[in-house]
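Step one of this worksheet: look at the structure below.
Removed: one protein chain of the complex. Kept in place: all other protein chains.
Here the chain labels run A, B and C in written order, and each chain numbers its own residues starting at 1.
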Amino acid sequence: MTGPCLDFSSDNVTQVAPEIMAAIVEANQGTAHGYGNDPWTEKLTACARDVFECDLAIYPVATGTAANALALAELAAPHCGIYCHESAHIQRDECGAPELFTGGAKLLAVPTADGRLAPQDLVAIQEAAAVRGVHCVKPAVISMSQATEWGTVYTPDQVRALAEFGRAHDLRLHMDGARFANAVAHLGCTAAEASWKLGVDVLSFGATKNGAMGAEAVIFFNRERAQAFEYRRKRGAQLFSKMRFVSAQLLAALQDGLWLRHGRHANAMASRLAQGLQALPGVRLMHEVQANELFVSMPEEAIEALLQDGYSFYRWPAQPGTKTRIIRLVTAWSTREADVDGFLAAAGRHLAGKKVAAF
Amino acid sequence: MTGPCLDFSSDNVTQVAPEIMAAIVEANQGTAHGYGNDPWTEKLTACARDVFECDLAIYPVATGTAANALALAELAAPHCGIYCHESAHIQRDECGAPELFTGGAKLLAVPTADGRLAPQDLVAIQEAAAVRGVHCVKPAVISMSQATEWGTVYTPDQVRALAEFGRAHDLRLHMDGARFANAVAHLGCTAAEASWKLGVDVLSFGATKNGAMGAEAVIFFNRERAQAFEYRRKRGAQLFSKMRFVSAQLLAALQDGLWLRHGRHANAMASRLAQGLQALPGVRLMHEVQANELFVSMPEEAIEALLQDGYSFYRWPAQPGTKTRIIRLVTAWSTREADVDGFLAAAGRHLAGKKVAAF
Amino acid sequence: MTGPCLDFSSDNVTQVAPEIMAAIVEANQGTAHGYGNDPWTEKLTACARDVFECDLAIYPVATGTAANALALAELAAPHCGIYCHESAHIQRDECGAPELFTGGAKLLAVPTADGRLAPQDLVAIQEAAAVRGVHCVKPAVISMSQATEWGTVYTPDQVRALAEFGRAHDLRLHMDGARFANAVAHLGCTAAEASWKLGVDVLSFGATKNGAMGAEAVIFFNRERAQAFEYRRKRGAQLFSKMRFVSAQLLAALQDGLWLRHGRHANAMASRLAQGLQALPGVRLMHEVQANELFVSMPEEAIEALLQDGYSFYRWPAQPGTKTRIIRLVTAWSTREADVDGFLAAAGRHLAGKKVAAF
Partner (left out) sequence: MTGPCLDFSSDNVTQVAPEIMAAIVEANQGTAHGYGNDPWTEKLTACARDVFECDLAIYPVATGTAANALALAELAAPHCGIYCHESAHIQRDECGAPELFTGGAKLLAVPTADGRLAPQDLVAIQEAAAVRGVHCVKPAVISMSQATEWGTVYTPDQVRALAEFGRAHDLRLHMDGARFANAVAHLGCTAAEASWKLGVDVLSFGATKNGAMGAEAVIFFNRERAQAFEYRRKRGAQLFSKMRFVSAQLLAALQDGLWLRHGRHANAMASRLAQGLQALPGVRLMHEVQANELFVSMPEEAIEALLQDGYSFYRWPAQPGTKTRIIRLVTAWSTREADVDGFLAAAGRHLAGKKVAAF
């Protein structure tokens, strides 16, 4: 065991999990047909169908941005609109990739208080779009992030409500599941119960943050909906000649429940961290901790001292006009209890004697 | 040593070279900042500058299509045209990726007899474009493949002539170097002498076909020319969170000349295959074999018999109106002399007693 | 004189002004070279340079959407962002045309209380973009509407402040001047004083709403900034073969100050309408009336009665959660005092005895 890990900046700074690295090495046998015509990719499809209990189509891609942008391109024509939360990765963190891959479809970013979308957030804009016709884009998709960008998780009822609203208005439901494993771990349900059984049409299934090297997948639960997807993936420069090495990662993640064990572990570490932080003076959790991200306000002096200690994390924008300092802490499949406890001990030292912050 | 390899279908069906797999495993140490802010990516830049003797910028991407399409997007605005050979990968094998990433720039595909572009092939179309102004796209780039799609290699003078024509007409020179290693190995020159010293502005440097797992790079020899490239790469879904694993592959390929040894070996195997085939009755090489691809005409019965033996290769379209049957054979870094000799022996058996084909 | 005009729905429902129709008929002499190589287009450029006192480039197009989308395409690369007010025409009324013509640049829509953008509205998002680098689009343009979508007009100082903020952050300033004439009429300044002298880089100059048949223009005050514009216009399907008939309209509008007289007249009619409405019980003007649009709240019964009378106008969305009913009334170059007085008399009848609405 190596020394303590001080890096809580993201779950994408982590190593490749040993089971997944082993699968990559194992896939390096002889020649294999390119572009997905290989046994690993075939097994991946079979395995994903088992895990999701569904006759789905699964397409490996290299990045979460690729998964989201290609999924949306298949669901939304260029003259269409895509509902999303204003904090969504597709809206704030992908540098316009959805606009590129869709050919200029418009993200209709909706602000909400809790980071989740609900039908009532969309009613007015949907009605306006219907009235205004060709003068504004035609809404075609609801894209939701599960877990959300704020580390919270939609309940099954909340997802189902969005899907029903979607069906009533001819909107497909896309789930950005960069942290799907964390969400399913929190919900304690099956992969199917967290996705298509609730009405999700397409899932961006994340593996990279969860122990893979570089592997995400676009999953269409209704294969009919993916008619042009293989062309789009190729044209989107995401069809790998040596596909087996990407498929092998996803297969290793999905087989034997590794993805879910990783999700549960990361969540457990986040809970441990949250519980410890809540006990410290001057600290406040900005959102309920349901997955593996914590948004924490604490005094600037403590933040600086933690950075001095060598800890790594991002600062987050606070509400305009407030003096609150917010940091984001992310746990991962590889975070150990000792790493968490080390952070808590350090934070405890720096916060000792502080008063509880008033908001 | 495993059994003989019967797969001559492409250099992308091969394994990952052991040095490169070792580098991937080696990179799996502790946490590392994402998106290229890691030591492997930093070392890659330093190493590429050494290898190319140039203060270049190098950007890892996942596929050759991504390298080409993103490079062209940086060089050609949407209202521009890109000269290429009608057999170019960007024209025939990328499903419109250049059109997607450039925002609709137009490939101006030029047929030539020998698979190479030369200034005289472009003069008339360039003059017409100048005369016609806004009624047709504005040519902005010459994209050449080195080695070409037909397994031939431009001489340094041929490249230089294209670059000079380009400079005279405000055209940038892009080199699709999916098989750059094979070309340099054939030319017997340095990487610099095969690229920027001849006037190449941007190189798509291929590693996947040459022993990597999934790693290509876009190299701008003049860093000023890459102003928006990092935005484009992110937006193009090719900025990897765990970049170190892609950079490590490229670093392993470039360090200690592995890329060039691989290129030389693949070429040598192609030469051995060519020499053997030329000695057989009824066989004809369609193009000079200068890199690692052979286009071979032979009687249909022999082709069928080789396929029956378990050999793998692609058929290639013959000239319309002819009865010639053409197959493509590709050697790679991993092809062994025994593999070649096995193929030659089998072909010899099937061709025994054939007359020399008349064309 | 025909009967009273009951149509206050938009300034785009009006006739072509007689001077402009005469110019169209007058242009129908003999043959003329196509695509703008004609005397009318030449004179238009000379005339626009006089009116704006500037060595500008002016490009006729067919619609306001074309003017905006093409102007933005020239200013913003596909990986860029464009600041605008959330009520901007480019954001709400053009069905994604800016996204199409720019190749997917992202509109960064900012809500503000008064319908105008100010530097302080952009500071936080601009700083965030600088920090986040390639993970979000690169802001490149501020697009403002003058007059605004709410019928208000930026003061010269407000425009100058935006331009200065832009210069400090490498942002170009685009003015959507679909109702530029109304704004200049309100400001009582020259065309130059309302545009480039304040730092505006590119103006969408509207004529259709102001008496033309179908003619708008994109004006680059610095011709160097329009390098690719002519290609973009052609490629954007806005280069007319019989250009003279579009140029003649713009020429007639700009010559002898017709455009400004029209703007003044429409504004005067809006003022007259505003004054009359303010005197009526139960009526409230939602915004200051500075150009030719009025947003008016009044009791639903009165609205219904006016519609019964045959009046034409649009309903406007009220603030969510309120019961206020809002209508938009638009005056034009062709609105007569009698038309206004007729509306006021009708409204007066329907509102007689109403109490003043409480908000």
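Here is the rule we use: a residue touches a chain if its C-beta (ideal position, glycine included) is under 8 Å from a C-beta of that chain, and two chains touch if they have at least 3 such contacts.
Given the structure is predicted, the values throughout are model-derived calculations rather than measurements.
Colleague: Out of C:15, C:120, C:227 or C:308, point to the residue that touches the absent chain in the complete complex.
Modeller: C:15
Colleague: Consider the whole complex, including the chain that is not shown, and state which of B:128, B:279 or B:307 touches that chain.
Modeller: Among B:128, B:279 or B:307, only B:128 touches the chain that is not shown.
Colleague: In the full complex, which of B:7, B:38, B:74 or B:99 touches the chain missing from this view?
Modeller: Checking each option in B:7, B:38, B:74 or B:99, the one touching the absent chain turns out to be B:99.
Colleague: One chain isn't shown here. Among C:36, C:166, C:236 or C:263, which residue touches it?
Modeller: C:236
Colleague: Taking the full complex into account, what residues of chain C touch the chain not shown?
Modeller: 2, 5, 7, 9-10, 12-16, 21, 24-25, 28-34, 61-66, 69-70, 94-97, 100-101, 208-209, 213-214, 231, 234-242, 245-246, 312
Colleague: Since one chain isn't shown, list which residues of chain B touch it in the complete complex.
Modeller: 78-79, 81, 92-96, 99-100, 102-107, 124, 128, 132, 134-137, 317, 320
Colleague: Residues on chain A that touch the omitted chain in the whole complex?
Modeller: So the residues of chain A touching the unseen chain are 35, 77-79, 103-104, 133-135, 137-138, 228, 230-235, 239.
Here is the rule we use: only the chains that are shown with their structure count from here on.
Colleague: Taking each chain's centre as the mean of its CA atoms, how far is chain B from chain C in angstrom?
Modeller: The answer is 52 Å.
Colleague: Mind checking the centre-to-centre distance between chain A and chain B? Centres are C-alpha means, answer in whole Å.
Modeller: Chain centroid spacing, chain A to chain B, equals 35 Å.
Colleague: Where in chain A do residues touch two or more other chains at once?
Modeller: In chain A, residues 94-96, 100 touch at least two other chains, as defined above.
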